[in-house]
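Left out: one protein chain. Kept in place: all the others.
The first chain written gets the first letter, and so on, giving A, B and C; residue counts start at 1 in each chain.
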Amino acid sequence: MNTHWTLFKITTFWESHGNALWVVIDWLPSNFEIDMDNIANELGRRKPGQSVITTQRKENDENFEVLSGIFEWKSTGHPITIIVKNENQKSNDYSNIKDLFRPNHADLTYHLKYGIRDYRWGWRSSGRETLSRVIAWAIAKQYLKEKFGIEIFAFTKQVWEFKAEKIDYKFIEQNILRTGDEKIASKMIEYVEGIKNDWNSVGWIIECHIKNPPSWLGEPVFDKIKSRLASSMLSIWWALGFEYGAWFDTVNLTWKTYNEWFYNTHWKVCSKHNNYAWILGWISTWEDIIFRVAIKPTSSIYAEQKTVDINWNEVDFQIHWRHDPCILPRVVPVIEAMSAIDILDLVLLNNSKK
Amino acid sequence: MNTHWTLFKITTFWESHGNALWVVIDWLPSNFEIDMDNIANELGRRKPGQSVITTQRKENDENFEVLSGIFEWKSTGHPITIIVKNENQKSNDYSNIKDLFRPNHADLTYHLKYGIRDYRWGWRSSGRETLSRVIAWAIAKQYLKEKFGIEIFAFTKQVWEFKAEKIDYKFIEQNILRTGDEKIASKMIEYVEGIKNDWNSVGWIIECHIKNPPSWLGEPVFDKIKSRLASSMLSIWWALGFEYGAWFDTVNLTWKTYNEWFYNTHWKVCSKHNNYAWILGWISTWEDIIFRVAIKPTSSIYAEQKTVDINWNEVDFQIHWRHDPCILPRVVPVIEAMSAIDILDLVLLNNSKK
Amino acid sequence: MNTHWTLFKITTFWESHGNALWVVIDWLPSNFEIDMDNIANELGRRKPGQSVITTQRKENDENFEVLSGIFEWKSTGHPITIIVKNENQKSNDYSNIKDLFRPNHADLTYHLKYGIRDYRWGWRSSGRETLSRVIAWAIAKQYLKEKFGIEIFAFTKQVWEFKAEKIDYKFIEQNILRTGDEKIASKMIEYVEGIKNDWNSVGWIIECHIKNPPSWLGEPVFDKIKSRLASSMLSIWWALGFEYGAWFDTVNLTWKTYNEWFYNTHWKVCSKHNNYAWILGWISTWEDIIFRVAIKPTSSIYAEQKTVDINWNEVDFQIHWRHDPCILPRVVPVIEAMSAIDILDLVLLNNSKK
Partner (left out) sequence: MNTHWTLFKITTFWESHGNALWVVIDWLPSNFEIDMDNIANELGRRKPGQSVITTQRKENDENFEVLSGIFEWKSTGHPITIIVKNENQKSNDYSNIKDLFRPNHADLTYHLKYGIRDYRWGWRSSGRETLSRVIAWAIAKQYLKEKFGIEIFAFTKQVWEFKAEKIDYKFIEQNILRTGDEKIASKMIEYVEGIKNDWNSVGWIIECHIKNPPSWLGEPVFDKIKSRLASSMLSIWWALGFEYGAWFDTVNLTWKTYNEWFYNTHWKVCSKHNNYAWILGWISTWEDIIFRVAIKPTSSIYAEQKTVDINWNEVDFQIHWRHDPCILPRVVPVIEAMSAIDILDLVLLNNSKK
């Protein structure tokens, strides 16, 4: 329950109050050269304090250490363990929340399920766990690109009414919201800054493109690509939904508007649109795999809140910590991470039969 | 890859051209009395030919046989195997599709991935596999209700612009579309009949309610309830999306409109709305779990279609078989089935720690 | 708990009272041509009634049927399901054992664990389940030989004081005890016939040779070759022990008598003896893997026995069915089967990293 997938798999197990956090990445083939700067770079993309629209809490998350699985910059074929120290663990003052159940937090359910909780920390409920996944991404990304030419790009598709329409992958890293459309970026950012100044937070949609998939990914019944992607995306803390192909817009489509033909263009069978994501019989073709994830507004907000305490009395309280008005740009690499883990596991599963 | 979940799990493995289909249901506790009529009843809800808006192909799917795991109407604690004979397996004439790749079918990808295919059948790509899941549902349903008081209801939420708003669970089985709102049912049905007469098919949205969950379901990291439900729903052939809580509408919400308080009503902590589905720290509370699934229009349509053949030439073809204009009412029990399998597995996982 | 191993895996789930028994074999690569006569042949090697020293009960176990996974004699890449009808299921008279717990049978423990049992049958405790494994063997055997040149031979190593010393693989199928040493065979057989005439049964040791393993089989920690072989061998009903390398004779060895050097012979590193089975770091080399399994005397014997009934009173009873004085020659293919499943799963695991 703390390990994800079958062959290429990640295991995480730390709790948010420890002095370090880490990930175990298993089943990467041996003798693969790993670019360490890339790991630091991806951790940097996820860390807090990147820009005015993410939390100002500082973490030196790029200072990772390899504990196993890599020898002289090459994978050994054994589990790769990478650790990041928690440098910003000085306790906040928790006395005002000690005896109450914060809304939208694990306080109540951990109390009921485990019969034990630590009011200071979220233990396994902390979204900081996603850092572990981003480390796996940094490695899987290199392997997928070098061995198979597969690349993955996630970006902000929509905030409020502002939608990215024309996607330029190169632009994603050039704006603090990690959106892909230069035209809409400044309006999006202005809106999110307003949300922040209002002590508020906001929901949004991320889109992800898996470029150049091989034409044999996926298993036909329970391990369909779409089933695995949905599982992985919804294992991300803030995700409320997953959609692909014709999206939830399918409700407005009939077969006549939805259906797709095969056309023969340059000796490659292809299509005119993407209503079914060109995953056929739940096996990928060479067409890009595109999906979207809906994300909820951050719940740790600097504002007065209402709840009940452990004696079931209604109480008011306030959290004084820094918060993310829009955790969005930090979620982008997490979504890329989970996609890459899905894809690489399916690659290795398929390879095993060769 | 043909088994779903950890303790309470189903295994399916038959192919669409066999003379029978079946399911293995593992890890049901022993000595539980099983109502066999209920199995027949649920198979009846999924079978073709139920009404004018489903395919007119006839299958006597209710004629199942128990091969193992049940002795004198009680579970033995060993794997339960249930088989249904394929009675309508007389071959269609497939000569016109022998050498081509049907769009939206597994023909092309099975050809590429496995290097072998049988043009007459979809093998493991056939949605008829969902019959196996409905058998598991018929059993899990009884166990969940009797032991835990949990009930599950899925129904048609939306077709085209017609939305079910006020849900009456008793009405679901009283209308051929299995919608839950008496006011909108006739309009929905009229619309779908029009689609059928136009040799067309249509997409739609199903909503599912898990009633009376225990306040300890779910594991906090990779086996979150939402992650498991998303995985299971997207493992259904026709599903394009999963959403819960504030849905994809989260993009229109800020924390101020989204956030939920705890209120103390009748000594039970509860909420005013459902934006986060009251799954806290990814553990269920006693609030109902509600989610939606987007379904694509059926692709096997009686109409002229375009594609390429195995020599990559563009060709036209037509399929002459009966089709479902709206497979919707038959998908309802499949969605209930996958929910029940998810929930019962999480129940047993939690029990193991007691 | 009814599935064995990770990629190449078998699932069995039938109970001994059903009218058929079967196996699901998953993850065989697609497009592999399967010799059906070989399946019949292996089933014939395991079936009852082969010779005077096995039970005279007759089963036409060679009459199997393929339900999925094979199309025009080739694997499809999907699960292979093979079924054998139970033709000899006419009930014995069980009235004398209805209310008692037979010694060395599952009667008592099934009563305690499951709270439900059927006195007529052993359900999942029946050794007839091993038939399923032999089917998998018949397929895995072909794949291992054709793709990797790996062959597996098991044979009777010892009965009473009679030991096979000089092994001739071709002789194994030429004697009813399936021993490998022509010199000792007639003495062994004579001894076992005496046991049979005395309404008795006997224990013995089987040895198994895995020839031409690749020099990369096995995983270093929990999935060591020896760990997997031990698990598989002890999952066989009648096995009491597993040993390899220097055997239990290790207790009589010191490093000076035990240790092995590498010698360079014909550009291939090799050894003079087999004390450590040449599994180094728990990865196989090109040296044969050799192990032994200890088997208990059959317990279903035509003789007066003592036990207690469900009211805990001591009682005498007698079973009137035919029995095997020495199930040995029928266990040989079961041991080959479990070895082959182990090896093929480790092969596919290793391939996945290529």
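We take it that contacts are C-beta pairs under 8 Å (C-beta built on N, C-alpha and C of every residue); 3 or more make two chains touch, one makes a residue touch a chain.
It should be emphasised that the depicted structure is a prediction, and the values quoted were computed from it without experimental measurement.
*Asks:* Of the residues C:Ser186, C:Asn259 or C:Gln318, which one touches the chain left out of the display?
*Replies:* Of the listed residues, the one touching the omitted chain is C:Asn259.
*Asks:* Using the touch definition up top, pick the residue from C:Asp61, C:Asp181 or C:Glu219 that touches the left-out chain.
*Replies:* Answer from the full complex: C:Glu219 touches the omitted chain.
*Asks:* Per the definition of touch given earlier, which of B:Gly180, B:Pro220, B:Gly241 or B:Pro297 contacts the omitted chain?
*Replies:* In the full complex, the listed residue that touches the missing chain is B:Pro220.
*Asks:* Please give every residue of chain A in contact with the chain that is not shown.
*Replies:* Touch set of chain A with respect to the missing chain: 1-3, 11, 13-15, 18, 20, 24, 26-27, 30-31, 67-69, 71, 74, 76-79, 81, 113-116, 118, 123-124.
*Asks:* Which residues does chain B use to touch the chain missing from this display?
*Replies:* Spelled out for chain B, the touching residues are 6-7, 27, 29-30, 77-78, 220, 348-349, 351-354.
*Asks:* Name, in rising order, the residues on chain C that touch the hidden chain in the full complex.
*Replies:* For chain C, the residues touching the absent chain are 1-4, 12, 101, 103-110, 112-113, 122-125, 129, 158-161, 195, 200-205, 215-216, 219-224, 226-235, 239-248, 250-256, 258-264, 267, 269, 275-276, 280-285, 294-299, 301, 303, 305-308, 312-314, 349-350.
By our rule, only the chains that are shown with their structure count from here on.
*Asks:* Can you give the whole-Å distance between the Cα centres of chain A and chain C?
*Replies:* A distance of 47 Å separates the two centres.
*Asks:* Tell me, which residues of chain C touch at least two other chains?
*Replies:* Expected reply: 27, 30, 77-78.
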